[in-house]
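All protein chains but one are shown at their positions in the complex.
Every chain is named by a letter (A and B) in the order it is written, and numbering of its residues begins at 1.
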Amino acid sequence: MSTFYYTATNTVFRNFLFYVILSILKMMIMSLLTAAQRFRKDAFVNPEDIIPKKGKTVLPTTSDPDVERVRRNHLNDIENIIPFVLIGLCYAACNPDSNVSLWHFRIFFFSRILHTISYQLSLPHPSRVVTFFIGLIVTVSMAIQTLVVS
Amino acid sequence: MSTFYYTATNTVFRNFLFYVILSILKMMIMSLLTAAQRFRKDAFVNPEDIIPKKGKTVLPTTSDPDVERVRRNHLNDIENIIPFVLIGLCYAACNPDSNVSLWHFRIFFFSRILHTISYQLSLPHPSRVVTFFIGLIVTVSMAIQTLVVS
Partner (left out) sequence: MSTFYYTATNTVFRNFLFYVILSILKMMIMSLLTAAQRFRKDAFVNPEDIIPKKGKTVLPTTSDPDVERVRRNHLNDIENIIPFVLIGLCYAACNPDSNVSLWHFRIFFFSRILHTISYQLSLPHPSRVVTFFIGLIVTVSMAIQTLVVS
């Protein structure tokens, strides 16, 4: 067990900061993508959001397949990226090897990018499942290392 | 780049703590608001939650508009407040100006309060969209500053 101070000068922490910010920005982009799909498909869920169009009545909907696909992807990000960040914060506090930890962060981030591509393009299996599990394994690996060290 | 220790004596971090706690408590209140709407509208989703009433059969529902509005608002908080806290933690570690960072935290918090008011009262556009984007811009601003400094 070793002492660790969270500082922006520590290499592990700086690498962590970088991938945390990229991962969370990626997650936030899903909000904008949802909005884009709602406009594209005229599929709004709040009555006050509907843009009146002449000769066409648009009703609120919660079942447009394209909108719901982005929303499921967004929720999947929340379910996986936030645990990565929180467990990663614990992991980074346990003084891991700088190189090993960097590869954990890198693999996680790119697995989530590939997961989103697989999900949004409805790629054939097992691409989405594999990318999901790669991210999960990285997070569990950091969790186990933290439990062992602490 | 500068060294920064997370301590409750650091002004930036203390301001951050204060707004993190207010923002998360605000988010948690949405759970209680959902429960309140479920009771008010007799709109329960779990069969075991339904309170039997004589002469009236209550079925589980996932489509009550008032309940679903609170739940969407809650999910929107999760999608925005948690990224604010996690990116804010990285930002606070990069030794930002005490005044500039305080205004980031303040503006974010009040934008989310106004967002909830707009959402729950179904205020006419663009109030909800504007308050949403103010919060988003604050978070992105902190993300960019962290990426630049780190």
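As a convention for this text, a residue touches a chain if its C-beta (ideal position, glycine included) is under 8 Å from a C-beta of that chain, and two chains touch if they have at least 3 such contacts.
No experiment lies behind these values; they were computed from the predicted model shown.
> Which of these, A:V67, A:I82 or A:L114, touches the one chain of the complex that we don't see?
A:I82
> Out of B:I78, B:L123 or B:I137, which touches the unshown chain?
Of all options in B:I78, B:L123 or B:I137, contact with the hidden chain holds for B:I78.
> Contacts of subunit B with the missing chain: which residues?
That gives, for subunit B, the contact residues 5-9, 13-14, 17-18, 20-21, 24-25, 27-28, 30-31, 45-49, 62, 74, 78, 82, 85, 89.
> Which positions on subunit A touch the chain that was left off?
1-6, 63, 68-69, 72, 78-80, 82-83, 86-87, 89-90, 93-95, 122-125, 136, 139-140, 143, 146-147, 149-150
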